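Next up is a structure, given as structure tokens.
One protein chain is absent from this view; the other protein chains keep their places.
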Amino acid sequence: MTELTMARSLNAALHRALADDPTVVVMGEDVGTLGGVFRVTDGLLAAYGKSRVIDTPLAESGIVGAAVGLAFHGFRPVVEIQFDGFIYPAFDQIVCQVAKLHYRTRGAVRMPLTIRVPWAGGVGAAEHHSESPEAYFVHTSGLRVVAVSNPADAHIMLRQAIASDDPVVFFEPKLLYHAKGTVDLETDLADTAPMGLARVVREGVDATIVTYGAQVVTALQAATAAEDDGLSVEVIDLRSLSPVDYDTVAASVRKTGRVVITHEAPGEAGVGAEVAASITERCFDHLEAAPVRVTGHDIPYPPAKLERHHLPDLDRILDAVDRVLDRPHSLSGVQL
Amino acid sequence: MTELTMARSLNAALHRALADDPTVVVMGEDVGTLGGVFRVTDGLLAAYGKSRVIDTPLAESGIVGAAVGLAFHGFRPVVEIQFDGFIYPAFDQIVCQVAKLHYRTRGAVRMPLTIRVPWAGGVGAAEHHSESPEAYFVHTSGLRVVAVSNPADAHIMLRQAIASDDPVVFFEPKLLYHAKGTVDLETDLADTAPMGLARVVREGVDATIVTYGAQVVTALQAATAAEDDGLSVEVIDLRSLSPVDYDTVAASVRKTGRVVITHEAPGEAGVGAEVAASITERCFDHLEAAPVRVTGHDIPYPPAKLERHHLPDLDRILDAVDRVLDRPHSLSGVQL
Amino acid sequence: MTYSPSTAAEPATDVGPVARLITPTGERVADSTLDPWAGDVDDALLVDLYRDMVRTRRLDTEGVALQRQGQLGLWAPCLGQEAAQVGTARALRESDFVFPSYRELGVQLVRGATPAQLVEVWRGEEQSMGDPFTRNTAGPQIIIGAQTLHAVGYAMGIQRTPGADGQPSDDVAVAYFGDGASSQGDVNEAMVFAASFGAPVVFVCSNNQWAISEPVAVQSRTPLAARAPAFGIPSLRIDGNDVLAGFAAMRWALERARSGAGPAYIEAVTYRMGAHTTADDPTRYRDPAELERWRGRDPITRVETLLRGRGALDDDLVAEIAADADRLAAQMRTACLSARTRDPLTIFDEVYAAPHTGLDRQRRAYAAYLDGFEEEAR
Partner (left out) sequence: MTYSPSTAAEPATDVGPVARLITPTGERVADSTLDPWAGDVDDALLVDLYRDMVRTRRLDTEGVALQRQGQLGLWAPCLGQEAAQVGTARALRESDFVFPSYRELGVQLVRGATPAQLVEVWRGEEQSMGDPFTRNTAGPQIIIGAQTLHAVGYAMGIQRTPGADGQPSDDVAVAYFGDGASSQGDVNEAMVFAASFGAPVVFVCSNNQWAISEPVAVQSRTPLAARAPAFGIPSLRIDGNDVLAGFAAMRWALERARSGAGPAYIEAVTYRMGAHTTADDPTRYRDPAELERWRGRDPITRVETLLRGRGALDDDLVAEIAADADRLAAQMRTACLSARTRDPLTIFDEVYAAPHTGLDRQRRAYAAYLDGFEEEAR
């Protein structure tokens, strides 16, 4: 067990994957000499050379398209998209090729790409550097989508993603790159739970908060705050956004009967909509209130100085918990 | 009043827009000399010349990016994306530029683009020619998204979309291009209801089917079939997918207490998820059962010969109506 | 330092200056660039190339007919482009890997696609022409230009895969695409990547003068072959209706790539004699005179004339080759007519390589739903 930041734990996972599997290649903008703008690929070039760790030209469609070709040849490319907002030029290759080639060829061509995305907001960044595009990929059949929330998961899940024979879009919350945690670098993947499972990160009986990424931290703070108020709130970290582990989620909701879903992305047709709809389908008779979503507003990401009004924070989550419990001092309970 | 196919009614709308507003330009692949692969732009080049009707090079990002520049200059570009599956190369320009420029410039730069998309399946087409990508755009703040289901709406809504100062992604079901209907070509836009409204296309009291596009036709058939079974099913054509007219939808659901949502796109994080979640939020106390979604499966669009197993058809919709009514002879009521 | 479009005077349309070894009238002419790569081509090989072109044309005709008869959803005819396809593809070896577009019937045929595989896709039964690895050829790519990046990535894979002898393999990846495709960002990014990594990839641009209804002048004011050098990739502009030129040019390109000199680019100037697809009506946008002009440049006739002149081809052999092509076409027709749509539940197969809780649940639900019908029917 080692105490590591999330960036270092991801870095260790990449080192390990490159060491264990000669078909793994790491590629992207500035991933080599620089070691990535977040240093997640630090040291890889020195250790594995430029045929395994590839600084590519500045073109995201090119990066993903070339990775598709490498996968055709039997490689397992780990692609870094430098920031969440720069994944869109690669959208066509991801949606039409990466997601579909295995299906189209009836399993002959595997697409074991991992597409790493430094992700989401709260870091005071410039335009296009704080996006939460995960719903686009969750809606895309043929992809797996995961989001990590702590160094230990980040390490294991990145190794699992790279080992996966399916393409995985891997979201890494930038806000947590420097967050520390205990990581077991010796884990044998064979001993780990599969990548698709959610985790109850805090148990409770009055309401369930379902979330993922950096919002897990905020949700835990909200649950702690709610405790002072005499409320016992369960918090679930989805970890896998596609597929969602509805067994874990439904078990919780059947217990609490109340659910708040939170994420940074705009709510409209977001992951929260899917989770709310699926929970309702599965747990209708156990629900005491409609699932409440607390999300980014349906606006383009605002200027950094205003982002705190966009991102769900402790207060907005607590407010939602109040609402789902029909508690009077809910701030925005007003039905508008 | 004229009897027209949807393709002709759209064509008439384009003629009208070009005639009425000198800032309107039509652009895309094969929209000029050929008049579009569906003939929707037929005759426009001859009537308005190549400075207004522009055959562009074969590059979707280029088309939309150039349209952004034209909008900067005060034009109102109507862009044709040749088929639904070819919109992805333009995704970056749509998501990062078209959707955001008005916001980013605090209203100084308008983006009155209309992006027309021949759309969806059921026509036995080749790969990438039957996609339903609407959820991607519904999830994108800053865009308006509409889908038409009949020649009359197609005509009015296209004119409204072109007149809109906001960007509109305009989905035209290929399956209905040849469907005929009565169209009022003389309508003054000032006399029409705004573009964002849904419409109750059939009234009923036992259950509500919410849908859009070509599925409206299927839903109406299902409602007719259900009538034979003694059921009174209301059918709502959303028409606008973003924003959704929840007043109309909620009024129906409060009446029926049961709702089936259907679309061709895969269900996961699709428009149906948003509609189901929003209905539940708004109508929880009126719901007698969880909203049921009947959608394309969460698979890449299958080969044409198998598409009928992917697309919700009359039987699958009826089955869902049975389920939402807890009726015994539901075929897939099995909770799996 | 001024760079001017020195080539601007040459039109992007129609033929213009091209390298050629067999003229439209069937004469073997010299070309200093191509001859070194065609010197050892004997009549037997030329007859083979002729046979492959005849087969391609025959199957193409059959495809159009099957579509007209409602047996295929769509067909993208390659009439007139047989030479560019067959000539280049025949220069490949088995272990090279090809990423074609949707119009490369001749390429698919040379690479060993069966008549059944050829129709399955256009009938809408399958989306790939079988397992790409059995013949090192991907299925037809419909997203214009996307495959060019795949070829570059594959070539990067070749660079990273030593053979048994520890030396890097000298296989080559090939991308086929059209004149319209040259405008796509992906195709340009493919050239950037190929040049940057010196990847062993050959770009074959079949400039058939049209992208559906748009003449190549909409895409380019310069010859497409002039694009590549700007990225650091040498190119050849050849008469795409000359099968020998295609063969020789491809050998030039392959040899460069195999030797580690990096990518190469071939523009094959040809013409789409048919419709864009069976859904298209080219009379809406094409001058019949242009078609007539190109009819005089037919790729098959010229080889036939040359070989007959040399005594390497006679009526008997022509008839035999035609009969062989007919046999193939009949096989294709049979495969088409006897095609059985696969089990509905297979639509859930191979979306993922590993189990997927969400989809597995949907599969079970749909299976139960279908069973319900059967039970009802009983």
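Just so it is clear, A, B and C label the chains in written order, and each chain counts residues from 1 on its own.
Here, contacts are C-beta pairs under 8 Å (C-beta built on N, C-alpha and C of every residue); 3 or more make two chains touch, one makes a residue touch a chain.
Only a predicted model underlies this, so the values are computations on that prediction, with no experimental measurement involved.
Here the chain not displayed is in touch, across the complete complex, with A, B, C. Among the residues A:Ala13, A:Val40 or A:Ala59, only A:Ala59 touches the chain that is left out of the figure.
Across the entire complex, the residue among C:Pro36, C:Gly163 or C:Pro229 in touch with the chain not shown is C:Pro229. Contact between subunit A and the unshown chain involves residues 29-30, 32-35, 37, 55-59, 61-62, 85-86, 89, 124-129, 268, 297-300, 302-306, 309-310, 315-316, 319, 331-332, 334, 336.
Residue positions on subunit B in contact with the hidden chain: 25, 51-52, 54, 56-57, 59, 61-62, 64-75, 89, 92-93, 96-97, 102-110, 112, 141-142, 144, 164-166, 196, 242-247, in rising order.
For subunit C, the residues touching the absent chain in the complete assembly are 1-8, 16-19, 33, 182-186, 188-189, 192, 195-196, 218-223, 225-238.
Quick note on the criterion: only the chains that are shown with their structure count from here on.
A complete topology is adopted by the chain contact network, contact being made between every pair of chains. Geometrically, the chain at the heart of the complex, using CA-atom means, is B. Chain centres here are Cα averages; for subunit B and subunit C they lie 36 Å apart. Our note on geometry: subunit A versus subunit C, Cα centroid distance of 40 Å, whole angstroms. Shared interface positions of subunit C, defined as residues touching 2 or more other chains, are 126-127, 143, 185-186, 351, 358-359. Of all residues in subunit B, those that touch two or more other chains are 61, 85, 89, 127-128, 268, 297-300.
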